[in-house]
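Please read through the structure below; I'll follow up with questions.
Heads up, one of the protein chains got dropped from this complex, but the rest are sitting where they should.
Chain IDs A and B follow the sequence of writing; residue 1 opens each chain.
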Amino acid sequence: MQLTIITDLNKCVGCKSCQVSCKEHNTSGAFGPVPDHTPYQDPDGMWWNRILTMESGEYPNTSVLYLPKACMHCYDAPCVPVCPTGASFKREDNGVVLVDYDSCIGCQLCMWACPYGVREFDEEAGVVKKCTLCIDRIEDETLPEHERQPACVQSCPTHARTFGDLDDPNSEVSRLVAERQGFGLLPELGARPSVHYLPRRPAPSPLDTETLETAMEERY
Amino acid sequence: MRPATPLLVLTIGQGLAGGIIVCLAALMWMGRLTGPEAIVPVLAALGTAAVGGMGSFFHMHNLKAARYVMRRLKTSWLSREALTTAIFGAFLAVLTVWTLFDGAGVSSVGYQTLLVVTAATGVLAMWVTAMLYATIPAVLSWHTPLTVLNLMLVGITSGVAVTAGWVSAVPSLWIGFAILLALTAAVKLLHWTHFLRAHGQIRAETGTGLPFSPYRLQDTGTTKPPYRTQTQVWPLLQPALLRTVKLWTVGWLFVIPLAAVVVWQTGAWGGARWVLPVGAMLGVIAERWLFFADATHSSRVFFVDEPRRAPQVPMTGARKSM
Partner (left out) sequence: MTEYSPARLSKPLMREPGAPRGEGRLVPVEWETALSTVSGWLQNIRETDPRRLAYFTGRDQMQAFNGFWARQFGTPNWAAHGGFCSVNMAAGGMYSIGGSFWEFGWPDLENARWFMMFGVAEDHPSNPLKLAISALKERGGRFIVVNPVRSGYGALADEWVPIRPGTDGAFILALMHVLIREGLFDEEYLRQWTNAAALVRCHTGSDQDGLFLRTEDGEMMVALEDGRVVPFRSAQGQGVLNGTVVYEGAEWEPSFQVLQREVEHATPAWASSVTGIPKRTIVRLALEMGKVSQQQPLVLPIAWTDFYGHQHPTTVGRPVAFHAMRGLAAHTNGFQTIRGLFSLMMLLGVVDVPGGFLYKSPYPKAVPPAVKPAPNPEDYQPNQPAKAPLLGYPTSPDDLLVDGDRPIRIDEAYSWKYPLAAHGAIQNVIANAASETPYGIDTMMIYMANIAWNSTWNTLTTRDLLIARDEETGEYKIPHVVVFDAFDSETVAYADIVFPDTTYLERWDATSLQDRPISEPNGPADSIRQPVVPRLGDTRPTADVLIELANRLQLPGFVENGTPKYRNYADFIHFWETEPGSGVGLLAGYRGANGTEELVGEPNPNQLATYAEHKAFWQHVLPDERRYYRMANQNYLDWASRVKFVPKPDPIILNLYSEPLQTFRLAGQGRWPGKKPQDAVLKDRLSRYFSPVAVWYPPLEDRPEEAEAFPLRIITQRPMTHYHSWGSHNAWLRQLLNENPLYINPKKAQALGLHEGQWVWVESRIGRMTAKLRLSDAVEPDTVWTWNAIAKGPGSWALDPQSPEVRRAILINHIIPDRQAGPYQSEYFNNDPVTGQAGWYDARVKIYPSEIEEVWPIVDPRQPAVERPEVSRLAYTTKEG
């Protein structure tokens, strides 16, 4: 089993609800807090999910893209073997990559090893923290079934995010990845991220060029 | 990458210590080492190794868990580093004691064996440390065998230069020294070229799925500095600064030591000898700072690369939990 999140870039408007709800849930969750530095001065803080705003192409053929980026729960997670204490580990039963704060020495080598820059360092606790795929929610049997979902998935107002098991070929996430050409980031670095993104899917003009050409030539 | 002081101290210290011992072992092998001459360098090696060790110790932020650090020898170069550094340290300590209390023993088989073994553990420790850096694909600049060569050669060169301050045989073997410098310099230059290439290697299209360039990361929010929790991102160095530090490195680490040896050889100025350890130290600090500060991490593609700026407001004050 490999639990994961698929984000449909054809639907993400970059509202950052998932970023904030991640912090909201996790700061007081089992793996929190998710601290802030000088919050009322020059602020900075820990976020396990950060939304990027990217632009590409030249005007007027400009493309704008929002990319929510949290732990990719990699199949070959490079953050795991580098860890000297075994604090970074990948769960065998569901593929979630986690950090055991009790044995983490805070050496931050895993932060270097992670190609995606999703691990963050809590100076005060002296440990590295990151997205847990909301393990404390998805495994919380006191929650009703439909709430056993990552906070960021539940809060997305455009339903751009889907949670599920990528190893199960019949799951919604597998279906989406297969049907919509889901892709992972920085594949060349070999981490084999389980988190996938679905590319843009433009709807073409319903007008045939001939009709337009004729109208332009004859009348405009 | 953000240059963390403990890591600078650790890698410089370890390299120096290893370099000194390797140098001593080489001199011994050539029969040009005397007991009293060895005392200061061995002490220096122990000192720098100890400082380095302290550095690595303080790079751990959760000491409670320190006892687990060798749990993953099978996979983690850091676990191995802890082990090899400790072994090197132990041998070094014994060597130091022997050198201090049995000054004439240089020629004894026991001492010679110990020196060789210590040098070997030193080389091993340097190699393991270097491998730790070289085996991280995400740090594109380091992910090359050049990193291993670089760290080991710079360590040895700096060790040799420091040793030169006390062991007069070194400057007189100046041709050997010059060859070592040239070799190290060549590796360093190659490494820098690799760094340059690494900058260009982060591919926004594979990092974002956007098919066409040019790319622009537009966020002014949590993907811009100061990144206090994101130690692997560190904005690109300003070209002028980069140039200056490179010149400084080349000057102090290669050009000036070479010049100093030549001057000393000509006998024009006896003090030239002391330029070697001082210059090497200045050079190696610059070299190592650049090694970190100029290194490119693949996640840079996800962070806005603005020039660094100091926090505008004090970072001290109360801490608040709610």
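Heads up, the rule we're going with is that contacts are C-beta pairs under 8 Å (C-beta built on N, C-alpha and C of every residue); 3 or more make two chains touch, one makes a residue touch a chain.
For clarity, every value in this text was computed on a predicted model and none was experimentally measured.
**Q** What shown chains does the left-out chain touch?
**A** Within the full complex, the chain left out of view touches A, B.
**Q** Touching the left-out chain: which of A:K23, A:K69, A:R119 or A:R137?
**A** A:K23
**Q** Using the touch definition up top, pick the residue from A:L3, A:L65 or A:V173 that touches the left-out chain.
**A** Of the candidates A:L3, A:L65 or A:V173, A:L65 is in touch with the missing chain.
**Q** Just checking the interface: what residues of subunit B touch the absent partner chain?
**A** Its contact residues with the unshown chain are 214, 216, 218, 220-222, 312-313, 315-322.
**Q** Name every residue on subunit A in touch with the hidden partner chain.
**A** Subunit A touches the missing chain through residues 10-16, 19-20, 23-24, 27-28, 32-45, 47, 55, 57-60, 62-66, 124, 157-160, 200-207, 211-212, 215-216, 219-220.
Quick note on the criterion: only the chains that are shown with their structure count from here on.
**Q** Would you kindly tell me how far, in whole Å, the mean C-alpha position of subunit B lies from that of subunit A?
**A** 35
**Q** Okay, in this complex, where on subunit A does subunit B touch?
**A** Subunit A reaches subunit B through residues 9, 16, 19, 33, 37-38, 41-42, 44-47, 50-58, 63, 65, 67, 69, 78, 80-87, 101-109, 111-118, 120-127, 183, 185-190, 197, 199.
**Q** Touching residues of subunit B toward subunit A in the complex: what are they?
**A** Touch list, subunit B to subunit A: 1, 59-66, 68-72, 75-79, 82, 132, 136-139, 203-204, 206-219, 221-223, 226-233, 297-303, 311-315, 317, 319, 321.
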